[in-house]
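One structure is given below, represented as structure tokens, and several questions about it will come after.
For this depiction, one protein chain was excluded, whereas all remaining protein chains were kept in their positions.
Labels for the chains are A and B, by order of writing; each one numbers its residues from 1.
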Amino acid sequence: MRRRVVVTGAGVISPLADSPAGLHAALCAGRSAIKPIELFATEGIGCRQAGEIRPFEPRDYLGERNLRPIDRTSRLLLIAAQGALAASGWTPELRARCEVGLALGTTFCSVRTIAEFDRRGLQLGPAHASPLDFANSVINAAAGQTAIWHNLRGVNSTISAGEASGIQAMAYAADLIRGGRAEALLAGGVEELCFESFLGYYRAGRLCGSPAGGEEFAIPFDARRNGFALAEGAALLMLEDEEAAAARGVAVAAEVLGYSSVFAASLEEAEAIAAVARAVRLALEDAGVGPEEIDALSASASGSVAVDRWEALGVAAAFGSRAAELPVTAVKSMLGEAMGASGALQAVALLGTLDDGALPGIRGLESFEEDFPLSGAVAETRHVSVRRALLTAVGADGHCCALVLGEPAMAGGPA
Amino acid sequence: MTGLGLVTPIGAGREAVWEGLLAGRSGFAPVESFDTRAFNVHLGAEVRDFRAEPFVRRLDPGALGRASQLAIAAARMALADAGLALSALVPERAGVVMGTTSGEPREVERFDDRFLAGELDRVGAEFISLYPCHMIAAHVARELGFAGPNAMFPTACAAGNYAIAHAVDVLRAGRADLMLAGGADAFSRITYTGFARLGAIAPERCQPFDRNRKGMIPGEGAAVLVLEPLAAAVARGARIYAELAGYGLSCDAHHMTAAHPEGDGAARAMQRALADAGASPEEVSYISAHGTGTPTNDRLETLAVKRVFGEAASRTPMSSIKSMIGHTMGAASAIEAAVCALAVAEDRIPPTMNLEEPEDDLDYVPNTARNTQVRLAMNNAYAFGGNNASVILRKCEV
Partner (left out) sequence: MSITADDIRTRIKQIIANVAGLNAGRIGDDSTLRDDLKLDSLSLLEIGVDVDLAFKLELPDESYKEIDSLPAMVELVQRRLSELSAQPQAVQG
């Protein structure tokens, strides 16, 4: 008998809000996180906007403990973890007695710290490289720092699968719970905004308006789209064994019903679309539901010219006739593309929708390609009764993950 | 485990590497891939004379970072070793999970060189297509056409074990019929500078468990293991090296670069792995240690083994191949898992080289390989951030 996996709380820090409720409200109000960058200089780069968390005062959340050994990426994660632990009732005393794990999705962790460590060593000599920075230059540093800060002694894993990292991390955590290897894990993702990755994405032609520095259309699915707006954030959901959560008497926000992880072995459009379709079908199968039982889709579409299209056509292929009616949201229309954090941000946003039925619109969406199949993708926030939602995460490098989230079970669940 | 692919500082390919390890071959030499004059240490375990071309056939080797090249080479070797032709596989049911510490650090180094030279205009599209660590597993899958589950576990020096553990879970859940699991890391000045700055690099010799040990020696390499369900392996008449009997993961939650002073996390990982395998410590025939050669790691690792094994500890041979190939970072525990598989398959265990005065009374298999029955082998790995992972392999009686 497969164990059931539930969500008992979440924590988030993003350019729009630093709480799940705040995030849901901001998204439903159609607020955009994308603004001119202040974190670093953008001279010579034809794109000047991003989803930057500003102001960012870690001490407001983390108190007086020494933050010098902890870089920006880890600070973001510490805050999200704090929120999720508080929301799920995992007090310090409880954590001292029982192991809580962490499954973290990230693309870079902190490429900025790695690069700064390298540059300082080059300029001042290896004897004067920074030991503290080196400790933060491993890609599992944020997960390690968070485990130390919050005393998380359970399974601690870092997973990288590009834009799909956050969903992959949630799937990984759910696997451990289903398999009886763990009872509680924080799962989600983190990514910081920094010059190194920003310049990299710009030169790779992935940012909206690049390389020509033209008008920026980071609007998911829109026919005018020309790339994504890079962003940062951290989001974690507390995943628990359903019986253990019930025994703890904690409220349940959602259930993880099923998930999948596949790869597009080539980036030819037909193959990529087929991979998305396969990811969706496998996740539905794993959840034991059919397309008609999915009430909404949270897509990972970000304004990427090709990837948004793969996602739309792939979902449509899997949903058949249901595709045209399926209500669709794409929160990157407001949050931007936060890479390793994005899937978890999608999931945290969806918790709000599961709770009050408000599905955020896709901000700025106006024009469509002729064969765009998802008529349920609209600009306005609307009310949709959502019992089960599908999240998809499609990466430009071929990673395709899907996850089905459902409302808390009615029978046998806590009040 | 039905296939092994290895690229290491002492050679490439299962046979060359295994025979080299049993013979106590050393992979240490002065670092060549960058100038170490400004350092007070100069030794490394680099992979020499590696050519990607014979292995990277579908992708353009010039469009890949070094770790990806090493990974693809190991993957192709593993499939050949397993007697598997790509045409025999269902692409959607074949996945790739790899571990790494740094991904492709040379790409950041290139970025930084340009940054410091005031030449950022030379940073092109290649930074994003080469650098992110997920590209390693992506490149392997793209080279082979694998469309199943695909992810990287950048859990530093324990990464290989994390990848193997996840691959086992994916196969058990029926989400794939074949998984390539392993690890890869490329030699880099960033990594070298970091460990040198921590004072962790030995100036002359890597002597795990020796009283006079002075540190680790950074290395590079890749290992890929072919994992498939037992029934499928038997049905196709595959040679089975070993069975994945169990694994255990834990987190110290103590310090970023130093292990828990009582070996707490390491002990929990071992205990979990044993419980998962349904085995008692006495049944373990061989331990492949993390054994980096640093004063702290080796002492705490010995302590943790004694905690878990009790009286059986001094009777359980434990050796560190890092005494020969150095610390290959994310590849290390994958290479060591392959070694455990070979130990189980052939009843031979590699030595801990350079061991003159053991610091403690465990059987560290000093300096000479040994023929001994190996029913159960335990592979331990410990990483920065307190990530601990133990994987147990069992002789397959079929």
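In this text, a contact is a pair of C-beta atoms (placed from the backbone, for glycine too) under 8 Å apart; a residue touches a chain by one contact, two chains touch by 3 or more.
Keep in mind that what you see is a predicted model, and the values were worked out from it rather than measured.
Of the chains on view, those touched by the hidden chain across the whole complex are A, B. Only one of A:H128, A:R224 or A:R387 touches the absent chain when the whole complex is considered: A:H128. Although one chain is not drawn, the whole complex shows that of A:G46, A:P69 or A:P291 it is A:P69 that touches it.
In the full complex, the hidden chain is touched by subunit B at residues 40, 197-199, 255-258. Where subunit A meets the chain that is not shown, the touching residues are 65-69, 124, 127-132, 135.
Keep in mind that, in the parts below, only the chains that are shown with their structure count from here on.
Contacts from subunit B toward subunit A in the complex involve residues 38-40, 91-92, 95-96, 100-103, 105, 108-109, 111-113, 115-116, 120-121, 123-125, 127-129, 131-135, 138, 141-142, 145-156, 162, 166, 169, 172-173, 175, 189-190, 193-194, 196-198, 249-257, 265, 268, 276, 383-387. Those residues of subunit A that touch subunit B in the shared complex are 44, 69, 99, 101-102, 107-109, 111, 114-115, 117-119, 121-123, 125-127, 129-131, 134-141, 143-145, 147-148, 150-162, 165, 168, 172, 175-176, 178-179, 181, 196-197, 199-201, 203-206, 260-266, 275, 278, 282, 395, 397-399.
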